[in-house]
Structures are given as C-alpha cells and as structure tokens.
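A single protein chain has been omitted; all remaining protein chains appear in their positions.
Labels A and B are assigned to the chains in the order they are written; within every chain, residues are numbered from 1.
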Amino acid sequence: MEIFLQQLINGVTLGSIYGLIAIGYTMVFGIIGMVNFAHGDVFMLSAFIALLLLLLLTQMLGLPAGLAFVPVLFGSMCLTALWNFVIERVAYRRLRGSFRLAPLISAIGMSTFLSNFVTVTQGPNNKSIPPLLNKIIPLTSGGDYDVTLSYKQILIVAVTAVLLAAFWFVVQKTSLGRAQRACEQDAKMAALLGVDVNRTISLTFVIGAALAAVAGSLFLLQYGVVKSSDGFVPGVKAFTAAVLGGIGSLPGAVLGGLAIGLVETLWGQYFSSDYKDVAAFSLLAVTLIFMPSGLLGRPDVEKV
Amino acid sequence: MSAPQPLLSRAFRDGVVAALIVAGLGFPVIAYRAEPDFNNVLTLNARWPLFLTFCALGFALRFLLTLWTARPRPLRAVKAPEAPVRRPWLAPLGLAALIAYPLLMPVLLGPQAALKWVDTFGVQILLYVLLGWGLNIAVGLAGLLDLGYAAFYAVGAYAYALLAPLTGLSFWALLPVSGLFAALWGFCIGFPVLRLRGDYLAIVTLAFAEIVRVVLVNWDVVTHGEQGLFGFPPISFFGLPFIPGPRGFAAHFGLKFAAVHKLIFLYFVVLALALVANFVSIRLRRLPLGRAWEALREDEIACRALGLDTANIKLTAFALGAFFAGIAGCLFALRQGVVSPSSFTFNESATILAIVVLGGRGSQWGVALAAALIVGASELLRQLDFLKMIFGPDFDPAQYRMLLVGLAMVAMMNFRPRGIVSTRQPTITLPAAGVRP
Partner (left out) sequence: MSSPRWIADPLLRVDRLTMRFGGLVAVNDVSFAVGRGDVTALIGPNGAGKTTLFNCLTGFYKPTAGRIAFSPSGLRDESRIEALTASSRRFWRDGGAGLFLLERMPDHEIAKKARVARTFQNIRLFPGMSALENLIIAQHVALTPASGYGFFGLLGLPIYRRAEEKAVAKAEQWLERISLRARANDPAGELPYGDQRRLEIARAMCAEPSLLCLDEPAAGLNNHESAELARLLREIRDRDRVSLLLIEHDMSVVMAISDHIVVLDYGQKIADGAPNDVREDPAVIAAYLGVEEADEAAAEAELERRPPQ
C-alpha cells in the first residue's frame, strides 16, 4: 500500500511534466491540424538550455542553485520560444497548402535535426547536475517503507496547475484565445475577418515551446540528468497523453499526461521496468485505434 | 508609407536581425559545452569563436539573400511543359555499370583496398536502394506514411539470424522466409491501424516499431539483448563457403583466396533482389492493384465511392513493403555477420524515409539516386580528416549524417515536395486521336 502511494505521487509528478509537453502538441494540432513531431525534441533542447544556463549562473556568477532556478526557468522559456518560433517559420509555415503529410514529414526531419544538433554540440552522453532542492516531507513513518513527498514534486505539480489555469484563462477569455479558436474552425474565414493567422499560429508555437521549456526545466530539476536522445520517448509519451486526453483539449492534455505518468510508474513498479516504454507505446496504439477522439475530445466526423 | 530604403542598408538590417536570431538560438547551446571534469562535475567550456562564426554566417547568408531576391529580374514567359525525354539507353548502360563495378574494383585497387568500395559503396548503397524501393510502395505509391519500417527490417534480420542455425537451411531458402515473416508482421500491424487517418497511422507504426525494438533489447533468452546475435552461418556460393583452404570457393575455382569474393557475391545477390523489387514495383504500378494504391494516395474517399476495398489495398501495400524490408534484413544480417537492436532504431526508419522523400515519392530512379547520395555523403564526411581538426577528435560523422538527413527532409518538403525526380509518368496513355486504326 505504501509503495502504491509512493508510486502514485511519483506518477503524478511525471504526469505533470508529460502534461505540460502535451499542451504543446494539442494546441498546435488544434490550430493547424498537424502532429508536431519535433515537439519532444524542443522539450529536450529546453532542458539543455536550462542545464547550460544553470551552470552559467552557478559557476560563472556564483549564484546559489536555488536562487538561480528562477532566472534559469525564465531564460529557458524565452530561448526555447525563440527556437520554436524560428522552427515554425522555417519548417512548417510554407507547408500549410502542401499535400497532407508534408508538415509531418518536415516535422520528422526537424526532430532528427534537433536531436542530432544537440548531440553534435553537446555530445551524446548523459549530463547530470548535482541534486537541487532536496528537502522531503515524510508522509508515513515507522513502517518498512516510508512514503515521502519532496519539495520538488510539490513544486512541479504546483507549477503545472498554475500554468494550466493561466493558459485556460488565455484561451477562454483573451483575444488571442478567440483568434486561436477562430483559426481552428476556419483559418481562411478568420483571415477574412481580420485575424492575423500567421501571428496567431506563431504565438501558439511560442506558447507551446514556453510550456515545454517549463517541463524541460522541471524534468532537469526532478531527475538531474538529461541527454540528447531524451526528446524522442518523452515526446511520444506526451503525444500519447494529448491523444488520450482528446487532442485539441487543454484539460484533456493534462489529464492524459497524468494518466500516462501513472501507467508508466505503476507498470514499472508492478510489472517490469524494462518494458515500461512498451506499456506507454501500446497505450498510444490502443488509444489511436480504438478511441481516436480521446477522453475529452470531440468525435471526428469524416467530411465527405 | 516611408520611402523605400536603399537596398544595401535594408540588406544590412536584415543581416543584423538574422545574426541576432542566430545568436539567440546559439546561446547557450553553441556558445558553451557542458563536459564533466576529472571530478565528474559538469563544467562549461566556452566556444565563443564557433558561436561568433555562426552569427557571422547568419548575417552573411541573410545579407546575400536579401540582395539576391531584390536583384532586377526580367519577366520570363511561363515555360511550356517539356515532353519527357526518353533515354532508352540509360537503363541497360546503368545495369552494365552496376555489374562491372564490383568486378573492376579488385582489379583496379587490389583485393584488399577494394573491400571497402564493394562493401560500403556497393552492398550498403544497394541495401538502402532495396529498402527505399520497398518503403516507396507504402509511402510513395499508397501514401501511407510508415515510420516503423526499420521494425520489418529487423524482423527479416532476426528471422535469418535465429532460423539459420536452428534449421540449417541455406540462405536461399531463408531469404523468402525472412521476407514472409516481415510481411506477416506488416499484415498483423497493418490490420488494426489501416483505418486511421494518415498522421495517426504514421505515429502508430512508430509506436509498434519501438515496441519491437524494446522487445528485441529485453528478450534476452532469444535475442541476446543489446549484444545481439552473431555466429550464424555466413553466405556461401551455392554450398561453397568463402573460406581459405581446399574446400572453399577460391580453391574450387582456382583463384587466390580473397575476402572480397564473398562481398562481390553478396553484391550480386543484393543487386538481383533489388532488381526484382524494382520489376515488381514497376509492373504492379500498371496493374489494378498499383493503380489503386496511387488512387488511394490521391483520394481515399473517392476510392471507396468506386467500390475499392481500401483496407485490403492498404494492407497489400503495407505487407509488400514489409516483405522487401524483410529480404533486406536477411541480406543485412549476411553482410554484418551480427544483428543487434541498435541497427534498427528510429534513426534507421528516418533515414529510409528520407531516401524516399528525397528521391520523390513514387519515383524509382529518384529513390536509387537518393540512397547513393545519403550513403555517399555520410562516407564522404567520414573521409574528410580535416573536419576532425575543426570539430575535435571526437567528431563522429554519423551524427552529422543524421543532422543532414533531418535538414534535407525539411528542405525537400519546403522547396521540392515531390522530390528530386518530380515528374509522374502516367501508367497508361492513349495515343493521339486518330493514330489508332
């Protein structure tokens, strides 16, 4: 029971990170109907940017790690947003009128480029930082297994919750959100009505990247290690989360993220950690095949 | 509106903006590299010269691009579409060159130096051509984006590596078996996924391929995990092994033993099978099945309205593509002598996909060309020793290869979405009216 509780906590933490990445997938899919395959690698890149900024601030400027984390998070968000802005301009913008698989193929190319770009510039090995923010709160004690909750985990879940609330507000209440929803429905009509479609799409990519950067920084904080191939598997899992939650739906993305995080940790605990990726990938296949509109998505009526 | 700026100052401003963007992208990923020091603590190594070089490049490229796009251009008449040039001599000539190549290399370079030329630039390129042609059936003709092609490749390779010692059958017998195994997998995977929309199908094939790979890594009892399988029977010349000594191939034909003989034979086997794949693709394209594949790529709903059973048609494309991947896998096992999961990662699928995308979806010539280009380019990178001096001793060309493959895919989609060879020849034509009696 204690072990289950502990894995539940770990699963929610991991799930929050997946959820943050999944929002990027779901928003881009919602607005231009494209699976942004490179998003996982954007996440990985953001973790590297955070890592380098952290080292820069702690080693060069001598800031304490705890204090450095806030500017690191902010810097990583900005720089990753710039990356994704450029990626959209370079790799996707021209393809909106192309054949239907063109954006996906371009995104696969971009994903391959990004992961190898980081390999080339930073080397293929694990990069680990000394653990940060190590305080833990024991929840149970005295048993043979103590359930703990770390400050990091609290921080991760809290940041996810706050960001989700903030972006929910943006999409529901602001003119940007209205423009986004208008482009989702009918980009041509939105353009005729004076919505700057290009700007809206760019902003969507920028927001998605900023959230991925938060996820990347939190990932680094929680696990303390990152390598250049870390974009692929978390990316696919986050995509699974987006599909499971119902692609296009923001709360769905977070819900899906939590579900994937829980499945992964519980599977790793009770079955086999070697096969935990198999569990996630199978879940992806099963979801796409049997419930492609997910938990909170709208059913997709085929237009004839 | 303000007065138009002088061109040079506009180009300069564009260049500065580009340099700033590159600076933003490159900081800190290019400017610093985190490496563990002797205490295994990550420390930063600044690389300002490299960083500044990239910024300068960004400035220069953008500066020149602005000048170039603003150059005065005469109005050009729209070019009338040219009639396709027929070059009937091209195919026989190419075939003759392909046959002569492995035989000439040992003569020109000596048997030892020829090894690499026959193996890397011969067998390896041909294997990629075979894989490209196989994937082309699914992606190029039927429009099914298969991101898990390496899984079928792996099934073929493992089928041979496992069955050869177990059954004692020769590779001629196991070659079709490997293909059929892969096709069976294609069938099983294809069955549930083929009613999905295009991009979902791509992702599910990717998921299945990863599942296959993880199983290969972890199912130690059968696959020996990361280490992989080796020691299975190598290729033989119709029963004659390629070994030194009186019972070997060389002695039997009165030749001096050379390792290159085996590769030359393998080269011809791969060439023959690639030609079979080519023949089947070209023939099928002119048959109802192949036309249905192309129609499916163009408009699935219209296909259904015409009574085409789209599920079956997709399944055949998927399974046939997988069949050729299985054959290629078997040949890969014979070439490497070892089969391990690291050869069948997503990168491998991406490389084969890039070959198809580069070559032009649906074009046989283009795919062959692209395979030669990608393998050739990565080998070229390996050859360029001065790159090591620039990038340091741990320079690994394989990483640059994938970097370039990724960039090439993006560039192709943006500038030539139909590939290098972009014209489509109709599968059947009507002569001009009145020509026929």
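A few points about this structure:
Keep this in mind: a residue touches a chain if its C-beta (ideal position, glycine included) is under 8 Å from a C-beta of that chain, and two chains touch if they have at least 3 such contacts.
Values in this document were obtained by computation on a predicted structure and should not be read as measured data.
Checked against the full complex, the one of B:Ala60, B:Ala272, B:Leu287 or B:Leu380 touching the unshown chain is B:Leu287. Looking at B:Pro72, B:Gly239, B:Gly254 or B:Gly307, the residue that reaches the missing chain in the full complex is B:Gly307. Of the residues in chain B, those that touch the hidden partner chain are 280, 283-284, 286-289, 291-292, 294-295, 298-299, 301-310, 316, 424, 426-430, 432-433.
Keep in mind that, in the parts below, only the chains that are shown with their structure count from here on.
Averaging C-alpha coordinates per chain places the centre of chain A 30 Å away from that of chain B.
Contact residues of chain B toward chain A in the complex are 21, 24-25, 27-30, 32-36, 41-44, 143, 145, 147, 192-193, 196-200, 202-204, 206-208, 210-211, 214-215, 217-218, 301, 346-347, 350, 353-354, 357, 394, 396, 399-400, 402-403, 405-410, 412-414, 417.
Interface residues of chain A facing chain B in the complex, by the touch rule stated above, are 34-35, 45, 48-49, 51-53, 55-56, 59-60, 79, 82-83, 86, 90-91, 94-95, 98-106, 108-124, 127-130, 232-233, 236, 239, 243, 272, 274-275, 277-278, 281-282, 284-285, 288-289, 292, 302, 304.
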